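A protein chain is absent from this complex, but the other protein chains hold their places.
Entry: chain A
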Amino acid sequence: MMKKIVSILLNIKGDFQNLFIFNEYEELTGKSKSGIITLSVILGITFLALGYAIGGINYLKEKMDDPFTNWVNLEIKQSYRDKVTNVQLEMERDSMKSKFMLNNIGQYNIEFLPFVNYMNGEEYNIRLRTLDLEDNLLGEILSSSKGNVVSGYSYNGDGPIDIEQCGIIIKESSLRSLGYEDVESVRRIPIKVENFVVYPEITAVVKELPNLVDFVITPHFYTLLIESFETTNFINISSSNKIEVISPETDKKKLEDDVRKSLKNFSVASTDTREIELVDGEISTIVTLYFNDYFRYSVKDTIVSELKQNSSYVYNRFSPWECNVGTLYNIDDPYYLSFNFDQLDKVRDFKNHMWDRYEVEISMDQVEQKENFALVSNLTNFISLILFGFSILSIVFYVNSLLRTHLEKIKMNLGTLKAFGLNNNFLISSYLKIILTFIGISIAIAYVICGIWDLLESRLFSTSYFDVFNYKILIAIIVIIITALITSQRTISKTLLKTPGDLIYNR
């Protein structure tokens, strides 16, 4: 059956070629198939080495392939804060943009804000960065083609980015560190702003964010969070007879009774409840308490504290807020400028320009990281190439020496076959088919072993640096086969150049 398949695949014609190829194949590979075993081992080692080299490069690339590398940041220090406007004005000029391959200039702040852990209620300060909706970087972060978005909004590059001004884009790992396991199901997360707790919507959960921040918000939302509420009206802090709390309990009747019972110093006039889904499938209840008196917001804190203290249910402050997009705020006094480059070729020139002209030091960390990666990657590629060349040499040497020894052994028989009228083309094509089968079977064995190794490694270790199923290995296989066939053809031809008489009489 196997012979039939090989015959069809190799286009073996006639009884004699069939007989010749299979008999010679048996002879060449040895009785215990030692030839196949040896070649499989050489190929297996080659594939392992190449697999690890390619896997290593891919791993490095994945780690270092920061979609935000084309940005260079400038921290605006007090010493040159006054020069920032000039820098911005100069770099906005088309001539400068083209000189340094600059795309656009942005500004941003980095800040810490307290978030509440979903699991234990503790507060954590996590790092945010502001980002304009028009900034190219936002498109990079949300790009559907770059695979950075885990869930939520992704941007396909058509038209403007259409997201809420007061949503947040948060890193997957940061969300996990806040106690959320199923990050894709999270809809809103609590941020503590002074004594208020707001629950903004998550616009998108992403794998990576620039500047090692945990989440990104618009300058407008940032201003709402940090500026005086009296100015922005983000949270209504005027006196009112209303307060809202949120509880994971879903029995509304019980909650309404509980708040009345728990608040001894404050008389609740009426209550109202509504549902909210902070996480998909998990309903929480917002209880609105109405009083007969009007309270300042500081008193409201006391009310929530008393409720928490006296009740067996879990309550948290739920502060209604307004995004107020009627007036869009921007950052007046940014901490950083960001420069987005089309290509990084001129970054060093840009850095030098900034120093010469403004005595401003630009951080090149990301660019240097990328350059370092390129160096390591090139070195690894070079070493892989040498390794591959060495492997080809070994394989070619082994196959040819096997073939040469065999041909030497049977040259009297070859001479006899030639004397009987067998032509060189027949013999060359037959031996090439034998070599192709020999190498093909060895490659298949080596590849299967490497595949099993790949499977085992991915099961045994959390991080696998081995990658044998990729186009580079396929190219390597093709190169190995072609090289082996070309050199084998030369070896066979060299033997067959001799006349039948010279072969038979060993001249």
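Everything that follows uses one rule, which is that a contact is a pair of C-beta atoms (placed from the backbone, for glycine too) under 8 Å apart; a residue touches a chain by one contact, two chains touch by 3 or more; residues count from 1.
FYI, contacts and distances are computed from a predicted model.
Engineer: Looking at UniProt, which of "ABC transporter ATP-binding protein", "Xylose transport system permease protein XylH", "Acryloyl-CoA reductase (NADH)" or "Energy transducer TonB" names the chain we cannot see?
Structural biologist: So the chain that does not appear here would be "ABC transporter ATP-binding protein", according to UniProt.
Engineer: For the chain that's not shown, point to the residue among A:331, A:344, A:422 or A:436 touching it.
Structural biologist: A:422
Engineer: What residues on chain A make contact with the chain left out of this view?
Structural biologist: Touch set of chain A with respect to the missing chain: 14-16, 19, 23-24, 26-27, 410, 412-413, 415-425, 499-502, 504-505, 507.
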